[in-house]
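With one protein chain held back, the other chains of the complex are shown just where they sit.
Note that the chains are named A and B in the order they appear, and that numbering of residues resets to 1 at the start of each chain.
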Amino acid sequence: MGSPQDSAQGGVAARLAAAGIEVPPPPAPVAAYVPAVRDGDRVWTAGQLPFVAGILPVTGKVGTGEGCVSADVAYGLARTCALNALGAALTVVDDLKRLVRVIKMVVYVASAPDFFGQAAVANGASELIAVAFTPGHHARSTVGVNALPLDASVEVELVLAVR
Amino acid sequence: MGSPQDSAQGGVAARLAAAGIEVPPPPAPVAAYVPAVRDGDRVWTAGQLPFVAGILPVTGKVGTGEGCVSADVAYGLARTCALNALGAALTVVDDLKRLVRVIKMVVYVASAPDFFGQAAVANGASELIAVAFTPGHHARSTVGVNALPLDASVEVELVLAVR
Partner (left out) sequence: MGSPQDSAQGGVAARLAAAGIEVPPPPAPVAAYVPAVRDGDRVWTAGQLPFVAGILPVTGKVGTGEGCVSADVAYGLARTCALNALGAALTVVDDLKRLVRVIKMVVYVASAPDFFGQAAVANGASELIAVAFTPGHHARSTVGVNALPLDASVEVELVLAVR
């Protein structure tokens, strides 16, 4: 496992670029809250939905039944949420290289009541972070919920160490 | 957007008073946990239910169906939760003027499975904070859940910067 310094040396941008991944522009500020807050050497992001260019390409609960979003599709949505969370962090730091590591991630998966594969879905977010950061490992809580805003399938929030 | 210093100059109390809003007395300590913990220059509140004078005036899941709590009513409940969270913070700081800003808010909305308007409900909490603080903007996660303690409709937790 590399040292946190590795990530600080421009590593996040370089690693994402090497993987062909682009951090999306940060979301537009909203009325009553903001995409992220910097608190000393920590950044707390708002919960991020899997928006792509301002729309949710997929909505609905994750599960195995008819009409449900599959776990495989939801894995990709969780990855998008994590990427959007990095974009959110960029609203309060001026460069990706200031992001040192992800401390904590919470992944909420809108779930059919008989779906229990939330961890595999959440890996979409965790593995994106593992590509971007060294060390990429973070503490994570993953829970199923019965509904998310706008019928989104996944929501991800991060607490990051920055400098 | 004002500086954090604005809020520190007695601003929270003055702003709430100007808006005719009174912070409720902090909840009585409970057996195994407390309303808030101070950790250096941060206060973490327990999740707050929309108690008014010790009772929940409304209970039930938020949604559009028969027997559901409407989003409009739930907006007011979220506001009450946020106000109670400020009361909870007062159990560990001696004056509202020590509250500098809200860093993070999580809003849990007890939801009918086909209700996806959680963000509008959560604005009740965010807009109360925007009245009380300058800057009032905070990072927020909003999720639906299928049940909250005592059949409450909304629960709100805060992490605040204090001094």
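Everything that follows uses one rule, which is that a contact is a pair of C-beta atoms (placed from the backbone, for glycine too) under 8 Å apart; a residue touches a chain by one contact, two chains touch by 3 or more.
Because the structure is predicted, anything quoted here is derived from the model rather than measured.
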Identified contact with the non-displayed chain, of A:Gly47, A:Gly87 or A:Gly144: A:Gly144
Identified contact with the non-displayed chain, of B:Thr45, B:Thr80 or B:Ser126: B:Thr45
Option touching the unshown chain, where B:Val69, B:Val106 or B:Ala139 are the choices: B:Val106
Chain B residues that touch the omitted chain in the full complex: 29, 31-37, 39, 44-47, 61, 106, 108, 110, 145-151, 155, 157
Contacts of chain A with the absent chain, listed as residue ranges: 42, 101, 103-105, 111-119, 123, 126-127, 129-130, 136-146, 159, 161
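Everything below uses one rule, namely that only the chains that are shown with their structure count from here on.
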Length of the line joining the C-alpha centres of chain A and chain B, rounded to whole Å: 25
